[in-house]
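I have a structure here, written as structure tokens, and I will follow up with some questions on it.
Just one protein chain is left out here, and the rest sit where they should.
Think of it as A and B in the order they're written, each chain with its own count starting at 1.
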Amino acid sequence: MIELILFIIVAAVAIFGALTVVFARNPVYGAMGLMMTLFSLAVFYVVHLAHLVAAVQVIVYAGAVMTLFLFVIMMIGVDRDEDNTEKLPMQRQFVGALGLVIVLVAGIAAVGGRFDWVRPAASTVEANGTVQEVGKLLFTEWILPFEATSLLLIIAAAGAIALAYFGPRRRDREDA
Amino acid sequence: MTDFIWLVVALPAAGAVYLHFFGKRAGEPASGWIASVLMSGAFVYALLAAVPFFQGTGHAESVVLWSWMPAIGAEFAIRWDPLSSLMTLVVTGVGTLIHFYAIGYMHGDPRFSRFFTYMNLFATGMLTLVLADNFAMLFLGWEAVGLCSYLLISFWYTKPSAAAAGKKAFIVNRIGDFGFMIALMIILTQFGTLSFDVLEDPHLGLSTGLATAVGLLMLVGAAGKSAQIPLYVWLPDAMEGPTPVSALIHAATMVTAGVYLVARNAAIYEMAPIAATTVATVGALTALWAATIAIAQKDIKAVLAYSTVSQLGYMFIGVGSTAYVAGMFHFMTHAFFKALLFLGAGSVIHAMSDEQNMDKMGGLAKHMPVTAATMGIATLAIAGVPPLAGFWSKDEILGAAFNQGGWMVVLWAIGLVTAGITAFYMTRQFVMVFLGKPRWDEGIHPHESPRTMTVPLMMLAGLTILGGFINTPFRTGLERYLEPSFETVDGAIHMAHPADGSTAWILAGVAVLAGLIGIYLAYRLYAGPEDRRRRVLGRFARPIFAWENAYWVDRFYGKTIVLPGKSVANWAAFKFDLGFIDGIVNGVAGAVKRLGATIRPLQTGFVRNYGVMLAAGSVGLLIWFLSRGGL
Partner (left out) sequence: MEVTAGWYMTLAAVLFLIGAGGMLIRRNALMMFMSIELMLNSVNLTFIAAGKELGSLDGQLAVFFVLVVAAAEVVVGLAIIVSVFQSRSSASADELSELRG
């Protein structure tokens, strides 16, 4: 019962945050809404015994990544309300229609009893996502993807530096 | 010795490769010497390797160099047997002399080293042809000599007539190759292999009908390469090439490939007497046909060209009447005296500052004694005067044909008439060039040619005098030499022999008489007073007009074959290709262009539009998957 109440409250918060992202006129509000959703998801992670992932979610995502977002928002000076009128013809109607179709299809599938996609647990063993357990797996079975992502991060960092350093303004300055 | 027999092919090949890349640097005359020395190396090696055959102790051997196409029995292998060794010896021997001669003849040509590249390349191809151990390799050499012939005929390609002659030779040879290729395909389908082993016992795979077909198709190929009716037209034009080329390729070696082909396939022709008789008949007709044309030619090389065609016809009479030894014998002696004639003609042309019209020569004997003497010997040899080489071989062919009886006697008669005509036109040539009063153009100072040219002339003259003695009726050396090559599993291939006893004496006497009559008439006519000549020639004006124009065969081919071919090509190029093929291509391109223009607005450049499309596609896929799962 507690779980149900918790789910309803947290889910409501997550959806509210998500809707804020979509409809907020001010990007800063949008960022805040996204942060709310991320926190809500962290709560769900804890419920699912994914302690490490929940912690990383809060620290890296809600902390570092969102800070980066806010930082960019401030830097490029879009911390003001923007014009939300749609200029592409039929864009919103089309999106709405697509959403409707998806809901309809999902509804039909649900009525047809086809939402049995996650099978009941094959074993009753609890997967406890402690640092120790996750770390053990990460450095044994998943070592190759792990190393690959480290490479990806370095490349991304180098790419970001290159974009900032050799970007258009740089070139303008050299021309001048 | 035979283990390294590949050296015979490899030496000229190495020369061709080396001269191709470094010939310019070697320059003149070094590149000529390189090519000549390599050729003589090949000759010496071939001579040493042939010693067992001379002693009668050798036997045919196949030396496999590497595996080429084993599935169809075509290894890269060399066959060293008496027949191929004889061909090799003549090709390398005469070839060496001509190479040395060319050093002098090609003096000062800007493409001196390139000429020797081609010459060595030709020698490589020719030796591949004669040393091949299977039909595939033989065909390889066959095509290689065709290519080199083309390159060398149009060696002075800036001359339009030379370029055209090269193309003509190539195309006419293509027609012959077509027949040859079909013959090879029949052999391949019937035996499943292209190895010469099939010749050991052709009964295993061929019915008489198929053997006849193969024999006739091979005759088509041989007629192309050896300039027989109806494919001889390229050879006279081939005289556009430098004279050493005419001597080497179009007199001594390449054109005899057809004779070699027939001799090599003797086992098949034995199964197909109709094909063999056709070979002999074609040869006889060609011999007479070309000899008559030669009577009226004014160009010194044209006379020799038609004479070559005619003599090749003799060889075809020989091999066609199953007198293979006689055919090969005539090939050999002909290589000697015809090479000598061509080289002598080259010497004359050289001395007359590239004048080839015999009407503007005369009286050269005083100025060019060596050339005149050697050419005189060759003229007597081709006229069949004993004891020179031409007499023995021609007599053997005619004797063998006569001895066959039946239809062959008709061919013997044609050959006899041709012998007389041959003596006539050769004497006419000799008289017009070397005797009488000079009729030169202004400013020409004839002089004897340099040593590199006269020494080969003298050596060939020696061979012309002595070459006939290797196979006389009294001492059949060549026959014993070649006999092992004409043995099959069943035993020896049937070979025609000249008559012996008194018949032989009578036949020889008749042949010599024909030759002497020809010589006498020509001498009387052309060395005699001018007004009599004019009167006599005037009486034969009509045939002479036909002979001068070579029976208008070129014009006939031009109207019946070349012109329709050109109009078909025109239609294909400007109607079919431009209209239909290009129409398809342009139509496809236009359709794509129109389609692109139609769907171009889809690419709005707005990333969100793309996003909507992506989302729509995903939803479509979702619905599809669900519906497949029975939504």
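For the reader, a short list of remarks on this structure follows.
The working rule: contacts are C-beta pairs under 8 Å (C-beta built on N, C-alpha and C of every residue); 3 or more make two chains touch, one makes a residue touch a chain.
All values derive from a computational prediction rather than experimental measurement.
On the side of subunit A, the interface with the absent chain consists of residues 1, 3-4, 7, 11, 14-15, 18-19, 21-22, 27, 30-31, 34, 37-38, 41, 44-45, 48-50, 52-53, 56-57, 60-61, 64-65, 68-69, 72-73, 75-76, 78, 82, 84, 86-88, 91-92, 95, 99, 102-103, 106, 115, 117-127, 129, 133-134, 137-138, 142, 145, 149, 152-153, 155-157, 159-160, 163-164, 167-169, using the contact rule stated above. Although one chain is not displayed, subunit B still touches it through residues 600-608, 611-612, 615.
The rule is simple: only the chains that are shown with their structure count from here on.
Of all the residues in subunit B, the ones that touch subunit A in their complex are 604, 606, 608-609, 612, 615-616, 619, 622-623, 626, 629, 631. The touching residues of subunit A, when paired with subunit B in their complex, are 88, 91, 94-95, 98, 101-102, 105, 108-109, 112, 114.
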